[in-house]
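Note that one protein chain is taken out, while the other chains of the complex remain in position.
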Amino acid sequence: MRPATEPAWFDRWQPAEAWAAWRPTATDPWDFAQAAHLHRRAGFAANWESLERDVARSPESVIADFLPRELTGDEQQNLQAEQSTGQILAVAGEARRLSAWWLLQMVHSPHAATERLTLFWHGHFATSADKVPEANLMWRQYLSLRRLAWGPFRDLVQEIARDPAMLIYLDARDSRKAKPNENFAREVLELFCLGTGNYTEQDIRELARAFTGGGIRNGRFHDNRYQFDDGEKVFLEYRGPANRAEAIDAIVRHDACAKFLVWKLVRNYVADDIPRDHPLIEHLATRYRQDDLRTADLLRQIWSSRLFFDRDCRGARIESPVEMGVGLLRSLGLSFPMEVLADALRELGQLPLFPPSVKGWDGGNQWIDVRTAILRSNLVHRMIQDGRFAGEPHLPSWSRKDWPAIVKELVQLTCPQPISEQLHQGLVQIARDTDGNDQQRLAVVMGSLATLPEFLVA
Amino acid sequence: MNSFSRRQFIAATGAATALSLSGPLPQVFARTAASIADTQAAQRPDRILVVLQLSGGNDSLNTLIPYGDDGYYQNRFALAIGRDQVVPLGDYCGLHPQLRPLLPSLEEGRAAFIQGVGYPQPNRSHFESMDLWHTAHQLHYKSLRGWLGAAADRLPDNTFAPMLQIGNDPIPDSLLGQKVLPATLVDTQNFRRTIDQFSAVSQLRGLDKGEPRSNPLLSRLQQTNDTADQLSERLRAASLAAPRSTAWPTTGLAQKFKQVADLIAADLPTRIYHVTLHGFDTHSNQEPAHGTLLAEWSGAVAAFLADLEEQGQADRVLVFTFSEFGRRLRENASRGTDHGAAGVVQVAGPKFLNPLLGQYPSLSDLDEGDLKHSIDYRSVYASLLRDWLAVDPSEILGESFAPLPLFQSQS
Partner (left out) sequence: MSLRALWRWTGRWQFCPVFLMVLPLFGGMLAAANAALYPSNALRSDTGSQAAEGASTPGRLAAFFPGDTLLYAELPAPERLVQKWLQHPTVAHALELDAVKPNLRSPEFLAFKTGVTLVEASLGGTWPELIADLGGGGIAAAALPGENRFVVILQARDEARLKKAAESLLNLTALQARNEGRDQPWRIESRGAAKIAIFDGFAMVRSGVRLILATRIEDAEAVVQRLERPEAAASLATNPTFQVAGPNIHSDQADAEAFLWVNLEQIRAAGLAPALNQAVSDNPFAELLFGGWLVALGSNPSASLALHLDDAHLRIEAITDYRPEMAAGPRDYWFGAAGSGQAPRWIAPDSIDGTTVMQLSAYRDLGQWWLNKESLFIDSVIADLVQADSQLSTVFGGLDFGGEVLGAFEPGVQILVSGRPGSNLDPAAEPTAGSLQIPGFAIIGQLREPRQTTRRFKVAFQSVMGFVNLGLAQAGLPQYDVDTRTTEQGCECVSRIWVEEEADVQSPVYSFSPSLLINNGRLVLGSDAAWVQALADTPLPAAAAGDLNAATADNTTLPAVAGGGAAPATILNTHLDLDWQIVVQLLKMNRETLVAQNMIENGNSRLDAGRDIDNLLQALELASRFDFRLETTDNHMRMVGRIDWATTAPTVITGEDQP
């Protein structure tokens, strides 16, 4: 890690200024790079036409596209059609295919931000299909996460605390009065709501009593009145005969909850290495509490903020494997077998529906080591070599086969920061020297670009 | 996947910057590709442990056969290997004929069977017994970890893939450490960059190296790719090197061992390899199925040792073979055997004290019809940890187990 004395780029911002709305100016305009950054962070990377179109609009209206709104009739229908396919796959029982289908949704769906946020929550409330035998249950958890993703957070936690897949994964199929399941209580406090250090062992024990009586029967959550311990519980700042729902309410009301969630969301959307107790986090947390932990409002503020559009914010995160894979398909208009992509993402450490542990995906430095760096380059190369373009790659200079311009456009699409002229020349040289048809050349160029650090960040 | 407490995974992946980029690059990668030839000639100090898991419960009685004891023939009719077929290792016991490829190593003292290995209160369930072997009986501790993972945590220089599983099996619990994550390798192609075959790409890599980035995050990532370059180059050079002359059998296990040999030849810094061979749960019609498996095992290990000899690495690599339990003395009605208790483990590679270590369990003094153990497997682990990998076993094994003397020269 960075030595503690050296300040990070976000340290120079005062919280109030940082989170205030950004207004484009002549020296700091709303341009292609900013639009690409917004797409890459709020949803997944976008293709050239979308970006050009969005540059012509105001940043507010583009941001509004990412936030949830009423769906039109057509949009509803399309969503239904997609989800019915997911239903079929879920019932057919193979979770890996469901993962592949979800990746497909991320690529083709018009609701990229929702899918990305759902992925975030999935990592937060990690449940792995390796341990949950029924893909159908994983599917239902996905639907719940997606439906409640934008907030308020309380509703989401309430739902997840009763989710069969989650309970199976945490070995909390049933919890009795005589033997309360402390593990589940611990995870709720440590992983879902408050984070380590904000509760005591006593809190866990008391909370576990509030969760008694809940279990799974026939694939559904079931409350067993007789096993519920209705005595008084004292945990955190609460005292009372809380049941499951009331206990969760109490936990979510705790100050540390908002802060913990804001920290995780800021890590996912702004910068990897922001510490948990940073003033920027606290500032947002206050607002988040006021908004009743509605994630949509929080994200709107984050995505509109001056900090977010700071030049240094671009490339401040290591791109996760899913962002990279899905982003590549979207930005170039490429089709590629989803199951192959799923396998590759698993190798890279992030296959949706298969988090490695109950902690989900830590992200940040965890993504890149020598082995995965090689795998990323190989995957990028393979996707372009073996993939199928709908027509041709969506690059303005492609039809002219003007490689210097093409390389420039590729960098603009896939890298948040520019590369040096020398490296640019190096890539053009690769295009010229490689044999084969244009698609193969593109594959080698992109595979080489993927070895540069600028490509690995988002 | 086995059920295990999620708790330990929190710990395991918790502060894990497992294969992290911070800190100085390991010494090993500071060497340039040009010195590969030197590297292969010189003896590297870091020893390698290859663990071969025989899944299903290997029938030790038909592996190391007590042909000098009538009790064997009195309890096995269809399955007993005739005295004329056994490959003798002394007057009392000998090898199953399909293990003949291992005979030269045994005679040379570079392979040994440790007899009567087990643990108190034998557990005859596949999953549970294998869990015990994987975790050295640490199942009941909150922070479950595998003994090999724990060892890797304590190895110096464990920043790049210190543990590798070869083959498509799920990662065994023994490889789960707190800091270091294991990786699975099915194909060495995984470690080679596809685009490195193009010369223009290496030019680009050169340009990249010449441009240190000021941004700390970019700088770190650049270093990683640098290391990747070196590794890819190393593997490429290794693949161009003159092929070694050892002949490998075509079996699946042999191919896995060949990968290990190739990676060792390419000077990969991995210290622990894990390979699995399935199929030993022979409840019915044990022969010739068991014989086929033994042939696969011995053929693969013999070729591996020969290859290491050719590479000059024979003293640096140890193959440890175990199974979750042995099988019963008396054969069952389906010409097979059922789950038992004590069995043999095998070690091969450097010079050992004796080809037969420990004592063959008595065939008359049985524990509910099963052989009694005289050596706790954790003593073997202690020996491998302390005397081979130079890691302190006491933290890993929980209680103190005196290491079993194995090696001829303890250095």
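As written, the chain order gives the labels A and B, with residue 1 at the start of each chain.
Criterion: a contact is a pair of C-beta atoms (placed from the backbone, for glycine too) under 8 Å apart; a residue touches a chain by one contact, two chains touch by 3 or more.
This one's a predicted model, so the numbers in the text were calculated from it and none came from an experiment.
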Given B:I171, B:V186, B:A289 or B:A390, the one touching the chain that is not displayed
B:A289
Where A:Q14, A:S58 or A:S84 are the choices, the one touching the absent chain is A:S84
Among A:G151, A:G387 or A:G426, exactly one should touch the missing chain; which is it?
A:G387
The one residue from A:D28, A:D65 or A:E134 touching the chain left out of view is A:E134
In the whole complex, of A:R97, A:R209 or A:R376, the residue touching the missing chain would be A:R97
Can you list where chain B touches the absent chain?
250-251, 279, 282-286, 288-289, 292, 296, 333-334, 336
In the whole complex, what residues of chain A lie against the chain that is missing from view?
77-78, 81-82, 84-85, 87-89, 91-93, 97, 100-101, 104, 107-108, 133-134, 136-137, 218-220, 329, 334-339, 341, 387-388, 390
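Simple rule for what comes next: only the chains that are shown with their structure count from here on.
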CA centroids of chain A and chain B: separation to the nearest Å works out as 38
Inside the complex, what are the residues of chain B that reach chain A?
1, 3, 5-7, 9-10, 12-14, 16-22, 160-161, 183, 190-195, 198-201, 203-205, 207-208, 211, 213, 215-222, 224-225, 227-228, 231-232
Within the complex, which stretch of chain A touches chain B?
1-2, 6, 130-131, 169-171, 183, 187, 190-191, 272, 315-316, 318, 347, 356-359, 362, 365-366, 368-371, 373-375, 377-378, 381-382, 417, 420, 422-423, 426-427, 429-430, 432-434, 444, 447-448, 451-454, 456-457
